[in-house]
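This report refers to the structure that appears directly beneath it.
Moving on to chain A:
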Amino acid sequence: MTQLELNGVIQRYGSHTVVDGVDFRLAPGQIACLLGPSGCGKTTLLRCIAGFEEIAGGEIRLHGEPVSRPGSRVAPEKRRIGMVFQDYALFPHLTVEQNVGFGLDRRQAEHNHLRVRQLLATVGLAGHGDKYPHELSGGQQQRVALARALAPRPALILLDEPFSNLDVGLRERLSVEVREILKREGSTAIMVTHDQNEAFAIADEIGLMHHGRIQQWDTPYNLYHRPANRFVADFIGQGVLLAGTVGDDNSVHMELGTLVSDTPVECSESCTGCDCGCAVDILLRPDDIVHDDASPVQAEVLHKAFRGADILYTLRLESGSEVLSLVPSHHNHALGEKIGIRLDADHVIAFKKHAACGNDPACEIRLEQQAAQQQPGRHT
Partner candidate 1 sequence: MHLRANTSSPLLVVGVVVALLAGLPVASVGLNLFVGGTSETWSHLSQTVLPEYIANSLKLCLGVGLGVAVVGVATAWLTAMHDFPGRRFFEWALVLPLAVPAYVMAYVYTDFLQFVGPVQSALRAAFGWEFGDYWFPDIRTLPGAVLMFVCVLYPYVYLLARTAFLERASGMLEAARTLGMGPWRAFFAVSLPLARPAIVAGVALALMETLADYGTVAYFAVNTFTTGIYRAWFSLGDRVAAAQLAAMLLAFVLFLLMAERVSRGRARYHNTTGRNRPLAGARLRGAAALAAVGACALPLLLGFVLPALLLLKMALTEGDAQFGERFLVLSRNSFLLAGVTAACGVLIALLLAYGARLSKGAFAAGLNRLVGLGYAVPGAVIAVGVLIPVTRLDHWLAGQWAAWFGHNPGLLLTGGVAALIYAYLVRFLAVALHTVESSLAKITPSMDDAARSLGLGQGETLRRVHAPLLRGSLLTAGLLVFVDVMKELPATLVMRPFNFDTLATQAYTLASDERLAEASTAALAIVVVGLLPLILLSRQISAARRG
Partner candidate 2 sequence: QEKVLNLYSARHYQTDEALYADFTKQTGIKINRIEGKEDELLERIRNEGANSPADVLLTVDASRLAKARELGLFAPLSSPVLEKRIPAHLRTAEWASFSTRARVIVYNKARVQASDVQNYADLADPKLKGKFCSRSGSHPYNLSLLASVIAHEGEAKAEALARGMVANFARAPKGGDTDQIKAVAAGECGVAISNSYYVARLMRSTKPEDQKTMEQVGVVWPNQATTGTHINVSGGGVLKHAPNKEAAIKFLEYLASDSAQRYFADGNNEWPVVASVKVDNPALSKLGKFKADQLPVNSLAMYQVKAQMIFDRAGFK
């Protein structure tokens, strides 16, 4: 059975299409994350599901029942969908406790009180119940919004960047606890987040959105290791695309050397029909390139970012191409220095090159997106 089902959902503000034919399915109890660049339509999609926005095309079903169609919809309050709003939307005239208890059945005062206190404790706000929202810090407000949405145990909960204003520790603790609460109460959830680690940690499935379309709806692992297209490859994790030529079955020849993977070269969908000799772009993650003083391939340090345990180096190859490499932070090289690197990739992700684009990656992404738009529904 599916809890939530979107079929070709389209939403427009005036003539501007913000959600452009989204379809996916969520089974009860599943937790999905929505990723995507700012302004790509994530919030709008959540608002469509919650019932706040009219849809211009497609259909949304809850438990198999249609709840939104062009021209008609079920009222938001009838959907049993909870929501944490990006701007919190706390009620300024109510205390923290009243805010959290707002959606609870008022006849069960005793029981509600317990639930509210318990949730406040979970989000680390025990003792703040009598405050008003304006007396809280940004992160505290955000946590109240989270507790408020969880309180009525909604069947489906939409979380719009619920942890964006929390520090890492709290955010990790909370995301684990929220995941536990959701799993325990059998709630289905969709969470928008900008933190990929968070998405990886919490989500059963991740949807990556761009320009109102879902680019890939997949498991965290696949999203990272088998990106459906260049945009996904570019957006998820870090990495660069480097030109190469497919050799015999398991190898790709590149400037850095030849990559040989255990399996045949995994050409991504957009590269079906990759043959020997075919020009491709290979996705290289920072951990695919290891610093090795012994390596004959030397690269110049262009930029370095301190990452705590590691330093992320941006390196320039002879050809002028740039690659990223993650190196333990005691290998502290200066800008301009040349260091040895070698390839250490397990599996190869290749995208077929468009002849028209020369060496312009932006052009490649554009062409790919255009191709995708001509085959709607392809990406699910």
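Per the selection procedure, all candidates are chains of the complex that A comes from, given by their letters.
Methods note: a contact is a pair of C-beta atoms (placed from the backbone, for glycine too) under 8 Å apart; a residue touches a chain by one contact, two chains touch by 3 or more; residues count from 1.
What you are looking at is a predicted structure, and each value in this text was computed from that prediction instead of being measured.
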Numbered candidate touching chain A, per complex, among 1 or 2: 1
Chain A residues touching candidate 1 - in the complex, by the definition given at the top: 47, 50-52, 54, 62, 65-67, 69, 71-83, 85, 87-93, 102-103, 132-136, 138, 141, 148-149, 152
